[in-house]
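All protein chains of the complex are present and in place, except for one that has been dropped.
Moving on, here comes subunit A:
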Amino acid sequence: MLLSIRELTKSFPGTLALDDVQFDLRAGEVHALLGENGAGKSTLIKCLTGAYQRDTGEIRLDGAPISPSSTLEAQALGIGTVYQEVNLLPNLTVAENLTFGRQPTRFGMVSGRQMRAEAREMLAGYGLDHVNVGRELGSYSVAVQQIVAIARAVALSGKVLILDEPTASLDARETETLFGVVRGLRERGLGIIFISHFLDQVYDLTDRITVLRNGRHIVTGETAAMGRVELIHHMLGHELEEAERRKARHGSGKTLLTANGLGKRGRIHPFDLEVREGEVVGLAGLLGSGRTETADVLYGRTPADRGEVTDANGPLDLRNPRAAIASGFGYAPEDRKTDGIVADLSIRENIALALQARRGWSRPIPRSEQKALADEYIRRLDIRTSGPEKPVGELSGGNQQKVVLARWLAMNPRFLILDEPTRGIDVGAHAEILRLIGELTEQGMSILLISSEFDELIAASDRIIVVRDRTHVSQLVGEDVETGRIISAIAQHEEVAS
């Protein structure tokens, strides 16, 4: 056994984060560590990498007990970590990043040539032969940066590699490249701990699965022998309700708005779109296919240069987000960390933000009113927090997303665009967001839902529009709304295009 964790316990004031947890990692396996947010995955990893000190229990690496007191010490012992956000320096060259801290020196001066040679050697076998190690890391895609980070971790540590949500910002092809690299490392005998929210990837890549829940070890088993329903059952601890297909109600509502030939050169080909009241329109497609671009022209983030959007009263002004908000639009963007929330502001301030913007800054919303608003949405959306004054940055991903939703609900928009509302949040919060979408439409709100998870789209949408190569290629209604049809719509078009 390469790594073995026994009876690990870690508590924080008020909570027992890890309770008598055990975990084993063999050399030459990819081991998935799964659990909802708050299950104890991060705490376990942090105890392993020295970011936290355990209270009791034992960690053995190659049979010898270890107690790393810092990330660097863990690294030196053989435990390397690669995080979702690449933890390298984009302003340094690839070679500098790879050799950082161990740059070859001659007479106290760094030898650039030798450094680049070493860097090329470290990258050999990762399929990055086209990468110029003398270039800045930041000039390469996230996928390349991610693989460079892995190469560095492997070269530095070489026994245990922890991959913490490494694929969250990669598209399908990049993910496949990354998995190729991970499989190669498994062949070389590394023990790899893989943390991901994407169950498909877990089944695609891993050999064994360990599930944690509420700080306890629930189960460890062979991936091949564990069914999805069983796995989700372990993760949630209660039977997940069968994802019910939303009852299609299209045609029952009145038309809310119509887009005619709306488009923007270089971003999205002109498209027609009709949205009815109380309807969820799903937008399916691969990353970069034109999903977000569609949302951007509708919301005026990148104003359309042709076509128009009309409602019952005539054309709408959508030149910029302010105008779109005035027309009753709302938009929760894909990257909530950079575009959605203001992490340092409190829940109350984040919720009041858009409402305040509409009122104008000269007429501040009274604090008591803001607080009432925050309290209401914390209750209605079940935002888990110690109070409305907690900075949003300290909430979990799912709760952050609820704050973004609350901000728009406070505006009471008639048309809400949700771009990847469930990305990076745990299974339980995922279901709650979908339930919320259902509730909102019952109150008459129309929603444009963008998601890369087809299951989610199918469960939540009345209609699905498929985009491919920045073009709206197909619309699926009623019985046709199923994964197979979406995929064939995307694939079919690809054949025509190629």
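The rule we apply is simple: a residue touches a chain if its C-beta (ideal position, glycine included) is under 8 Å from a C-beta of that chain, and two chains touch if they have at least 3 such contacts; residues count from 1.
We adopt the following convention: contacts and distances are computed from a predicted model.
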item	value
Chain left out of the displayed complex - its UniProt protein name, from "ABC transporter permease", "5-methyltetrahydrofolate--homocysteine methyltransferase", "NADH-quinone oxidoreductase subunit N" or "Succinate dehydrogenase cytochrome b subunit"	"ABC transporter permease"
Contact with the hidden chain (one of A:Gln103, A:Gln201, A:Asn320 or A:Ser396)	A:Gln103
Residue touching the undisplayed chain, where the options are A:Asn87, A:Thr258 or A:Gln475	A:Asn87
Touch criterion as defined above, residue of A:Thr15, A:Ser69 or A:Ser139 at the omitted chain	A:Ser139
Interface with the undisplayed chain - residues on subunit A	71-72, 75, 87-92, 96-97, 100-101, 103, 105, 108-110, 132, 134-136, 138-141, 143-144, 174
